[in-house]
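This report concerns only the one structure given below.
And now, chain A:
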Amino acid sequence: MVGSASASSHGNDTFPKILSHNAKVFGSRTAFREKDFGIWQSWTWSEVCEEIRAFSIGLKSLGLGAGDKVAIVGANRPRLYWAMIAAQALGAVPVPVYSDSVAEEMAYVLGHAEVKFAVVEDQEQVDKLLSMSDEVPSLTNIIYDEVRGLRDYDHTHLHGYETVQEKGRQLQANDGALAGQWAEGFFGGKGSDIAVMLYTSGTTGRPKGVMLSFDNLAVSARNANVFDHLDESEEVLAYLPMAWIGDHVFSLAQAFTAGYCVNCPEGMDTIDVDRREIAPTYFFAPPRVFENMLTQIMVRMEDAGKTKRAMFDFFMNVARKVGEKILNGEEVAFGDRVLYRLGEFLVYGPLKNRMGLTRMKVGYTAGEAIGPEIFRFYRALGLNLKQLYGQTEASVYITLQPDGEIFGDTVGKPAPDVELKIADSGEVMYRSPGVFVGYFKNDEATESTKTSDGWVHTGDAGIIAENGHLKIIDRAKDVGKLNDGSLFAPKYIENKLKFFPNIKEAVAFGHERDMVAVFLNIDLTAVGSWAERNNVNYASYQELAAHPDVYSMVESHVDQVNRDLSSEPMMAGAQIKRFLILHKELDADDGELTRTQKVRRSFIADRYAPLIEALYDGSTSKHVRTEVTFEDGRKGAIEATVEIRNMETHDVGKGIQEAAE
Partner candidate 1 sequence: MLYDIFIDPFVQMYDMPDFFLQVLWEGFVAGILYALIALGFVLIFKASGVFNFAQGIMVVFAGLTLVGLNENGVPAYLALALTIGAMGILAYGVERVVMRPLVNQPDIILLMATIGLTYFLIGFGEFVFGGEPKQMITEELGLPTGSTAIEFGDRGLVILQHIDIAAAVIAVLMVAALGIFFNKTRIGRALRAVADDHQAALSVGISLNQIWAIVWFAAGLVALATGIMWGARSDVSFALEIVAFKALPVLILGGFTSIPGAIVGGLIIGFGEKIGELYWGGLVGGGIESWLAYIIALIFLLFRPQGLFGERIIERV
Partner candidate 2 sequence: MNAFATEMSAEPASVAEAVPREELLRVDNVSLSFGGVKAITDISFDILKGEIRAIIGPNGAGKTSMLNVINGFYHPQQGTITWQGKERRKMKPYEAASQGIARTFQNVALFKGMTTLDNIMSGRSLKMHRNFFWQLIWRGPAEREEIEHRKKVEEIIDFLEIQAIRKTPVGRLPYGLQKRVELGRALAMEPDLLLLDEPMAGMNLEEKEDMSRFIIDVNQEFGTTIALIEHDMGVVMDLSDRVVVLDYGKKIADGPPEDVQANQNVIDAYLGVSH
């Protein structure tokens, strides 16, 4: 293995071991913060070690042992992170679960993982778990963090987090040797032990439990730390679901291996303020977050006065021109440098300040393709935002964009210690120390994903460009062909559409059909703001989506995409011939999106079969009725007549000329 010196583990191969190492080395450095009761409550590494020890010993006294599974359910809270380490110290395996998933989904995961204990956030989660006690017969104890509303519950098998910790402290007080024994317990552990089980939500089928070993996580994390020069002085904001590999690696594995501080926000409605207060130095967000921030900036700037907007536009142009070059360390004319400096004072600095990214050293976006405009916007501000490509099965890292080698349409070079190849089918495959151990109780799936010599199928189709960077085209299984034989990569088209702020979602159809047609969702914030400015009245999403002006606006976007497509010889055949704007927003509650907000293509195809039919039978409108689930769980139906528009296509290469004229 080609690990660099500082990435080596010195025998600290499991997180409990790393914890006790950190407690010694970084004892008085802040390890965790949580905005609670109005201030950032802080814990140093040695305090964290003590907290975890007490809780862990308490858990043991409740009967948790090696090999047991512990479900972790709730929002990002230090105590829930600690619970994972506390379980690992006993040889148990934590299983973080998406706390907002519906009971049915959660019950399946918990039942499949055979969890014995659950550490949860509050009453809501306790109630949820109690309601599924029949599906999860293995569950014996629930531990909650927030006592509110739970006082009158039967506490035979229900415990407060503090009670458990108190018990642990009591036991330690009674038996001085206990702390030592506890540490000895995990010093016997090996790096190859299972550290955590993460269930991937998957676009199809039941979730699968990805088993990752300590080695997988710790080695990947150390490599990433070295790659981006991260050390114990970093600050990160832990706000993404704990059940997601990204958060697990960024907020736990890398935090522990580098020794940096993890900050948990007060709540989802204070996240913007909390981010600004902390100003993370290492920041990760899916493209959606960056998109939203940009949309907000643009919407708010629309309301600014004329001069201010002119100033903003002027300096943003300067930034677009030279910002990235300066960031990449390229030569830039002196005058531009001065202008950029001025812009930094007047616009970029304040913007970064408002977003809370002033101190950001490195930022990553992944999960989906980010719009090149959006990506460039942040880079132009001088933010070192980069893309990476990863998977749960790889302990995140497959490829990374190295500093100075940033290209909007590629996802970077292989991460340290990662080998990459493209299979004959076009599928991207990799092998690395982070490759997962296997799917829990699903050998069949493990075998079909991971070859005997350690190569993993990503399921994505891609190419390695001349500069060695990986370019992802689409899901391997989604890449299809039109009836005339042209290549049809739906995701590629959809992403191009979604890069327009007005378009929130797109679903493209075309495989084994005569032409490409798409469903669109408009972005209510962006289009709503446009409507306000143009005195367009609307009462609902549905009404706005059906508005003729909105249709024409969207039509121009689609046309632009067709132009773009026509300029790429491989994709030119798959220009959009027809489109419609859906009468409702695609929603995870209706099963149309996954919990990570990815579209579920086949589900949508089933659900809106009549609309697809209409797209391909040439009709100009179609009446539909759709069942929906409201926020409060009630069901209902909405009806609408949806308009369908035809599009002109462009000849290969002609698009460019027209655009140039």
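Behind the choice of candidates: all candidates are chains of the complex that A comes from, given by their letters.
Please note the rule applied: a residue touches a chain if its C-beta (ideal position, glycine included) is under 8 Å from a C-beta of that chain, and two chains touch if they have at least 3 such contacts; residues count from 1.
Keep in mind it's a predicted model, so treat the numbers as computed, not measured.
Looking at chain A and the listed options 1 or 2, the chain it touches in this complex is number 2. Residues 36-38, 127, 130, 133-134, 136-140, 148-149, 151-154, 156-158, 266-267, 269-270, 273 of chain A are the ones that touch candidate 2 when the two sit in their complex.
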